[in-house]
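The complex appears here without one of its protein chains, the remainder shown in place.
Up next, chain A:
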Amino acid sequence: MITFNLEVILNKIQDRNLHHAVKLRNNTHDLGDLYHHKASLFLKKYEAYLQREGENIDFGINRYLIMLETMLQERIQFIKTGQYSNTSFEEVEKSVYANPEAMVSHMHGLVLAQFLWPDQYTRFLFFSTNFHKYFNDFCTYLEIGGGHGLYLNEAIELFPQARQFDLVDISQSSIDLAKGIIDNDRVNYYHKNVYDFDENEYNFITMGEVLEHVEDPLGLLTKTVSLLSPNGVCYITTPINSPMLDHIYLFNDEEEIRTLFHSAGLQIIEEKIAISDNKSTTYAKKNKTPVMYAAFLKKI
């Protein structure tokens, strides 16, 4: 039986890390009914997947807390050096993407973070509430680096009759997780490096939290633009000052991201910026606090 309840998850985190649980409660207590509805829908699917795999929500919580610990180590390193600890894609591919144990652990940690961290929820809400402006049932959808499948799942929930849903990801572990959670036969999954992917042109492309994982984000954006139909729209997100085990490209501020979009031939239609822990812009600049950047874009 699925027993999902955000309070149950927070209580379990509280048993292991009281301070963190207090912070999570403070950050999520006033996010409203829509938040609880969306979190409940997705996390129920996640819990159902865990049960099919012979696991339960404790598995996800363990992974989340391990990810948190790794993230704090990376943050300390970042405060000291002002740089991400990894800068080579090859190294991260070996240690994370091609290492099922590390990848699975990391991805499960990220699933819970989508609804426990307000900045993550903000970017999801931005997508969910604006997607209908740029998509309809006649459109085709591609997700590059689908992670845990949250965004693709939402696209299917909003437009279940749409023409095509494809996902391309370099990590088989990530595909397995997204496939397991989404649990929908309409999705075509491609285990490929996106540079080797030339299926079609798409009306809509989502690429969430991928740019920071590559050495050449301009090259990746250029490839993304080549997969976009002439009037297509893409939704791209990437963080600023956000050290993680597998982040290698550091964006120092949102202007760097905007400039990169322009260089790749993309024009911003609308954008959203959310600072971690609801800090002020001044505070974030001074302390290099993580900032989430998201935008809907079209070809120039």
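What we mean here is this: a contact is a pair of C-beta atoms (placed from the backbone, for glycine too) under 8 Å apart; a residue touches a chain by one contact, two chains touch by 3 or more; residues count from 1.
Heads up, the rule we're going with is that contacts and distances are computed from a predicted model.
Not shown: a single chain whose UniProt protein name, out of "Acyl carrier protein", "Stage V sporulation protein AC", "Protocatechuate 3,4-dioxygenase beta subunit" or "Peptide ABC transporter permease", is "Acyl carrier protein". Residue A:I76 is the one among A:I76, A:L158 or A:I300 that touches the chain not shown.
Residues 19-20, 23, 69, 72-73, 75-76, 79-80, 276-277, 279, 283, 286-287, 289 are the ones on chain A that touch the missing chain.
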